[in-house]
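Left out: one protein chain. Kept in place: all the others.
Residue numbering begins at 1 within each chain, and the chains themselves are lettered A, B and C in the order written.
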Amino acid sequence: MNKFKIFNDPLYGFITIPDGIIFDLIEHKYFQRLRRISQTGLTQYVYPGCTHSRFLHALGCLNLMQKAVQTLRLKNVEISPEEEQAVYIAILLHDIGHGPFSHTLERTIVKDVSHEQISLQLMHYLNAETGGRLNLAIEIFTGKYPRYFLNELIASQLDIDRLDYLKRDSFFSGVAEGNINSDRIISMLNVHENRLVIDEKGIYSVEKFLISRMFMYWQVYMHKTSLAAEIYLTQAFRRAQELAQNGEKLPATPALEYFLSRQKKDDFDFNDINAFVDLDDNDILFALKQWQNQEDEILSILAKSIIQRKLPKAEIYNQEIPKEEIEKRVQLCEKLLGAGSSSYFVHDTEMSVTPYNKESHPILLLNKKKQCMDIAESPKQILTQPLYLKTVKHHFCSWNQEKLLRLKKK
Amino acid sequence: MNKFKIFNDPLYGFITIPDGIIFDLIEHKYFQRLRRISQTGLTQYVYPGCTHSRFLHALGCLNLMQKAVQTLRLKNVEISPEEEQAVYIAILLHDIGHGPFSHTLERTIVKDVSHEQISLQLMHYLNAETGGRLNLAIEIFTGKYPRYFLNELIASQLDIDRLDYLKRDSFFSGVAEGNINSDRIISMLNVHENRLVIDEKGIYSVEKFLISRMFMYWQVYMHKTSLAAEIYLTQAFRRAQELAQNGEKLPATPALEYFLSRQKKDDFDFNDINAFVDLDDNDILFALKQWQNQEDEILSILAKSIIQRKLPKAEIYNQEIPKEEIEKRVQLCEKLLGAGSSSYFVHDTEMSVTPYNKESHPILLLNKKKQCMDIAESPKQILTQPLYLKTVKHHFCSWNQEKLLRLKKK
Amino acid sequence: MNKFKIFNDPLYGFITIPDGIIFDLIEHKYFQRLRRISQTGLTQYVYPGCTHSRFLHALGCLNLMQKAVQTLRLKNVEISPEEEQAVYIAILLHDIGHGPFSHTLERTIVKDVSHEQISLQLMHYLNAETGGRLNLAIEIFTGKYPRYFLNELIASQLDIDRLDYLKRDSFFSGVAEGNINSDRIISMLNVHENRLVIDEKGIYSVEKFLISRMFMYWQVYMHKTSLAAEIYLTQAFRRAQELAQNGEKLPATPALEYFLSRQKKDDFDFNDINAFVDLDDNDILFALKQWQNQEDEILSILAKSIIQRKLPKAEIYNQEIPKEEIEKRVQLCEKLLGAGSSSYFVHDTEMSVTPYNKESHPILLLNKKKQCMDIAESPKQILTQPLYLKTVKHHFCSWNQEKLLRLKKK
Partner (left out) sequence: MNKFKIFNDPLYGFITIPDGIIFDLIEHKYFQRLRRISQTGLTQYVYPGCTHSRFLHALGCLNLMQKAVQTLRLKNVEISPEEEQAVYIAILLHDIGHGPFSHTLERTIVKDVSHEQISLQLMHYLNAETGGRLNLAIEIFTGKYPRYFLNELIASQLDIDRLDYLKRDSFFSGVAEGNINSDRIISMLNVHENRLVIDEKGIYSVEKFLISRMFMYWQVYMHKTSLAAEIYLTQAFRRAQELAQNGEKLPATPALEYFLSRQKKDDFDFNDINAFVDLDDNDILFALKQWQNQEDEILSILAKSIIQRKLPKAEIYNQEIPKEEIEKRVQLCEKLLGAGSSSYFVHDTEMSVTPYNKESHPILLLNKKKQCMDIAESPKQILTQPLYLKTVKHHFCSWNQEKLLRLKKK
């Protein structure tokens, strides 16, 4: 049977699926489930174009990885057919452990198990199902394979994951400042002494990448309003979990119910995974829609706030929020909604971004004389040096009285 | 309170929301609900980028309408501030009556009431809520306002709706052949004797628009696989409705349950509307996910087929499907799944497209001498003439035995 | 010495020059001269962005050819390193025989020798200079090499030349209707029984290519005004040649003077070639600028008309121009400028376009069963069938009296 298949991608045009095992992995219901998980969660409340799925991001990564392999081979880096397939599998599945609205779930009902761990666990299941055909992919993914640059293609400061998601999130959000030239950066990839490096010629594309990342952080990933929405979603799940663990019966799909009432553990067993792969954005949104009418006032307000997009006032400051300002809001909240309520509704959060981390996996430039240098040390760099510095800002969100009362009575 | 607001759109960049009433309509939960309704339904099974919502399409239409009003005024077409606001409201709300997966629902659980009727009904409710501020918008929407070109901006062969959705669906699908230059077409709009016309200079942009529409029909809207998915979704709801009306209790949200068990009527009353505005894609997907485990084999197979994307074999032919071929498939199906089952699983469908309909709302060109002419009659036209002709094709979908058995046992 | 080099191209981004001989050919003054020859001649009088050079088009072709070779190899078409280099050389040099404003010169001072012949002759000189390193390229270029598909990459209805120039001219003119997806078409190239074919999946990209070509012909290549400019340029050179051959001394660079006074022959000898490679757009424009002040009234008016862009009135008709209309214009002209003058100033020209020529080099689709079919016969084609038909139009240009008198006295 001919399994050759082409996907259309708004960013890259045709994406060609190379062969049997990769096609089968895409068809697998673990992977199909990513169609129903949004890549950027509640960001679509601010950037309504951001409805793209993790499914599409994973295919996009596969496509960029194909270009990377092609480029490296043209530069005489030997990559065997087995390594090629393995690196495709590893990038395709690198995010398969993401649940719906991951950042939120990972802080509440799926606490203490990272999505990377779940990805790895799912890879092991798929490996078992396919009779060990993912062995090499797993070695590369976990950094145990001696050809280290293959791992760096999957996880480093200039990895395929970032090259796709920055470009993709910029594209779907319409935030043009975040657009990067992934193709051009990939055409500059090279390998030197088993490390992934960039041909010096590509220095400005890399600098633009670092700057774009900075823009995306402050304009999209840490947008004050989508952050506020995410915080309230986290609180809704915290509250629902508390209620469920006190024996209250809340509307929820079986998979969600499983996690609401599950006791905290340090790892995932087979039952956990089995429930986990049934979860997607619909489980969460279904629950929130029903919880709007829940008797518990805190849960009901949180659910309405998200579903009807009645979000609290949020702002970002360069300085810490004065304690008195927070205290004022806390008291207002508790007066209206009762003691203890402010821990759900009033939040200040420190946010920090370091566009370029010199310490871990520095980006290395390779010049024509085959010498390597950290991009931050290059005499040609224009803008990298200020990009070391960590920027710290402070996010504060809380209701104003009028809005809150409107939600209460609805 | 300052209600001025800007949305980022991947297609058009910044979209500015002009003033109070329009901002309030967007904030309304009837409209926010469009965030959870996909513009192109199951098309994302074939074009995974097609996850854009009806919310975004409506904002895009608003933006193009703003440009149209600006263009017409620059050409000395008088449009009063009241007309301007009304035409913005009308285009913003023109699709507000769409439910989830409309084409499917309109054939099953919401039969006999078109989405246009529901849009109008919702406009009337919103009009009542806002003390009559939508009166003029409703007049324009229903074609009763004497300045007829304003209605043509909302519903004609070159209306703002098409100018947005063709461009948008082409953009998100990645089908470059469907891309049109909406801006350029809008810059060519004009009014002549109360009719919306196109400056002759824009003839090739219009021809490209007609051709692109043709490409979008055959590559996207009538893609064999997404059509098959849509047919199966229709059948799933037909089956669920039959079961529900026989008293069977199926997992469903309250709103969905309401429609599954509702008796067929010719119009929508207040209760119907109230349930309808609670429906969105999540209600449908929630139900399908649960129905996978339903005892009824037909419903279960249909649900699994959609959720796990195990779709039947589908093909498009230029000729009618031979009766014997259909009969063979019908018998195979009934042998495996019982008498009557083939009406759920075997389907042949005639499809036809007429890229340009000369009869209703012909596209009129205005030359420098202020004379009007149907584009199809213009001596400058290059490709319009073949675009009169209706193209008819035939779609056929049905399971092959092997795939069906695999779904049965899962 | 490291000869690796990268060009930036506004269309394709980085173009990498692969190796020694190709780099040397680009450095050669025969090729550098293409920097000073505009790809689309006087078209920039209508589309002011069209200032791109033949140099850039040749590099673009090289780039697309690299992608074509890569694609075909990925589809297991064997192409040896020698063939690869030869096909790069052949496409790089396929237009090297173009002079400035070729269409014009080929009708006047370089009559009876086509640019293809001159290209071949220059390839032979370069072959001699490089000790025979162009032998295989010349075999492929002339269609003598048995692997026929390599020649089809250079000259056929879907060759690399067209894939670049259509896209490039559309890009620089800003005529969006002419944009094609060269990358996508190239990714669909294949070889079947020694013929260049297109994977059936690419059918709509090819149809869009054919339609875009049609748009480019009527909007750009045969634009009434740039055609008029070209006709007058032709007449200017016809007049100058007549004067020169009557012994008159006109301002001209040595190379241009050589051709103005050269007697008509059927081929090019060494002296001809030597003068030819010194000609570029500057020689022509220098001469026209000086000829504005020439005593000969006809030459002076023609030169002013071009340099100052005071062009005659031009129109395109679907029918033949009535004889009486032409006669009227002829008489007006001769009254004002003397007997015989109308042959310089009044012109009617038949123009015809056949977007798809079924007879020579039909475009062949290859389906999954490895069967080939003319695109026009494919059941999937949507728009190709009307594209067989030849469209004929008629161009007419002539002065109106007022404009002519203004130019006379200036």
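Everything that follows uses one rule, which is that a residue touches a chain if its C-beta (ideal position, glycine included) is under 8 Å from a C-beta of that chain, and two chains touch if they have at least 3 such contacts.
Being a predicted model, the structure only gives us computed values, none of them experimental.
Visitor: Kindly name the visible chains that come into contact with the excluded chain.
Guide: The omitted chain makes contact with A, B, C across the full complex.
Visitor: Out of C:Gln44, C:Ser261, C:Ser300 or C:Ser398, which touches the unshown chain?
Guide: Answer from the full complex: C:Gln44 touches the omitted chain.
Visitor: Out of C:Arg36, C:Lys67, C:Arg107 or C:His361, which residue would touch the omitted chain in the full complex?
Guide: Selected residue, touching the omitted chain: C:Arg36.
Visitor: Given the contact definition stated above, which residue among C:Ser114, C:Asn194, C:Asn282 or C:Asn357 touches the chain not shown here?
Guide: C:Asn282
Visitor: So one chain is hidden, and I want to know which residue out of A:Ile109, A:Met214 or A:Cys397 touches that hidden chain in the complete assembly.
Guide: Counting the whole complex, the residue in contact with the absent chain is A:Met214.
Visitor: If you put the missing chain back, which residues of chain B would it touch?
Guide: 2, 6, 13-14, 70, 181, 183-184, 187, 201, 368
Visitor: For review purposes, identify every residue of chain A that touches the missing chain, sorted by number.
Guide: So the residues of chain A touching the missing chain come out as 176-177, 181, 184, 204-205, 207-208, 211, 214-215, 218-219, 317-318, 379, 382-383, 385-386, 391.
Visitor: Provide the residue numbers of chain C that touch the chain removed from this figure.
Guide: Where chain C meets the chain not shown: residues 7-11, 13, 27, 29, 32, 35-36, 38, 44-45, 47-49, 51-53, 55-56, 59, 171-176, 253, 278, 281-283, 285-286, 289-290, 308-309.
One rule holds for everything that comes next: only the chains that are shown with their structure count from here on.
Visitor: Average the C-alpha coordinates of each chain, average all protein C-alpha coordinates together, and give the chain whose average is closest to the overall one.
Guide: Of all chains shown, the one whose C-alpha centroid lies nearest the global centroid is B.
Visitor: I'd like to verify one number: the distance from the centre of chain B to the centre of chain C, where each centre is the average of its C-alpha atoms, in whole angstrom.
Guide: Taking the average C-alpha coordinate of chain B and of chain C, the gap between them is 45 Å.
Visitor: Please tell me the distance, in whole Å, between the geometric centres of chain A and chain C computed from their C-alpha atoms.
Guide: About 50 Å separates the centre of chain A from that of chain C.
Visitor: Can you list the chain B residues in contact with two or more other chains?
Guide: Residue numbers touching two or more other chains: 176.
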